[in-house]
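Before we start, here is the structure in question, set down as structure tokens.
Every protein chain but one is kept in place in this view of the complex.
The first chain written gets the first letter, and so on, giving A and B; residue counts start at 1 in each chain.
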Amino acid sequence: MRDPDGSLVSRAKKGDKDAFGKLVKQYYEMVYGLALGVCREREAARDIAQEAFFKAFRQLEHFEGRSKFKTWLYRIAMNTAIDFVRRKKPVVSMDQGKDEYDEIPLEAGIADENPNPRDLASQSELRERIDRAIEKLSPEHRAILVLREWQQLSYEDIAETLEIESGTVMSRLFYARKKLGEILRHEDEGIFGALSDERI
Amino acid sequence: MREYKFEKPVLKAYRSWIESEIRRPEVRREKDAFVKTYFSKPPLFFLRPAFLAPASSFAVMMFIAVLWYWPTTSLKPGREIQMMHREGAVVENVASGDSDVVVSPGMVDVKRVASRVGTPMVYYKSNHGQPITIIWIFTGGNTP
Partner (left out) sequence: MRKLSFFVLSAVLISLWINPSLQAAERVRVKVQVLTASNEGTDFNLVNDAYRDQLIELFSYSHYEQEEPVLVSLQRAERSKIDLPDGYELILTLQAVESNRVLVQALIRREGRQYVDTVLSILNPGVVFLGGPPVGANGALIIVLETGF
């Protein structure tokens, strides 16, 4: 198995911080996104991402190259994020519209070529509901969801990353998707009519 | 199986949310700052503090030793100190204990300060001759 990062990893293992810096530049957004999918808070996601890279740097001498560096990094990031969420008390769902620091348009998350006011309201509502649903998931379920639905990893890769059985991956993924889908049962179906090609 | 029809837009929205978050300019800035601070190339050996500090100390000691052995140079430290005391300029003002006097920051150099919830202010005060640095965040209503 050829690791595309092999050369940089070899140099970094010899203490070349610049080489490790290049790896950080390459994977920062990926690790940040994984962390965000698990913890749902921007500040925490940043801390988790940076902590994950610190850990990777410190443990690099133990990386033997049996898996790709990216896979190894996934594992460190997920463990760090899951540990973080387990340690924290339950938090209020990320309220991006109200915090003056986290000031982003609520409709930024969903691409729509010609959004009209009804669509924008629907999209922001949908995002809030997705966030509320994710909040109800355990950190392990959130981890599987982000690895599968965002990173598009195979069941085998997810199992290797989280060090669980493939069967466990499938059952947890089924549960996480079902939980997300449940938000639709009590909602106004018109919201999804604006976003989906399929209509009831 | 109506619920599975609606999973698609929900999962699409979920992916879009994460994508939009990682594309924020702040994330890129945080990444650049992080790499620059912790994983950038160290300076050349002879420019590092580990070399410069003792090397410059040694050079200063050599310079003083030269002066010691050849006292006919123009610098006369003893005479200059007497002049400062006579003029009473720098030493007495710093020791006055007036907490509103801003003295030069010797002990703490504030490289950067920011706050997301208020206005940061940096004070350099003198407390019985000892410079004290205070960083205070004004969030509206709290006065130190």
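By our rule, contacts are C-beta pairs under 8 Å (C-beta built on N, C-alpha and C of every residue); 3 or more make two chains touch, one makes a residue touch a chain.
It should be emphasised that the depicted structure is a prediction, and the values quoted were computed from it without experimental measurement.
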{"item": "Absent-chain interface as seen on chain B, which is shown", "value": "37-38, 49-55, 57-58, 61, 65, 68-69, 99, 106-118, 120, 125, 127-128, 132-139, 141-144"}
{"item": "Touching residues (missing chain, whole complex) on chain A", "value": "41-44, 47, 50-51, 54, 57-58, 91, 99, 101"}
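Everything below uses one rule, namely that only the chains that are shown with their structure count from here on.
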{"item": "Euclidean distance of C-alpha centroids - chain A vs chain B, Å", "value": "35"}
{"item": "Residue ranges of chain B touching chain A (in the complex, touch as defined)", "value": "2-24, 27, 30-31, 34-35, 38-42, 116-117"}
{"item": "Chain B-facing residues of chain A, complex", "value": "17-18, 20-21, 24-25, 28-30, 32-33, 36-37, 42, 46, 50, 53-54, 57, 100-101, 104, 108-111, 123, 126-127, 130, 134, 145-146, 149-150, 177-178, 180-185, 192, 195-196, 198, 200"}
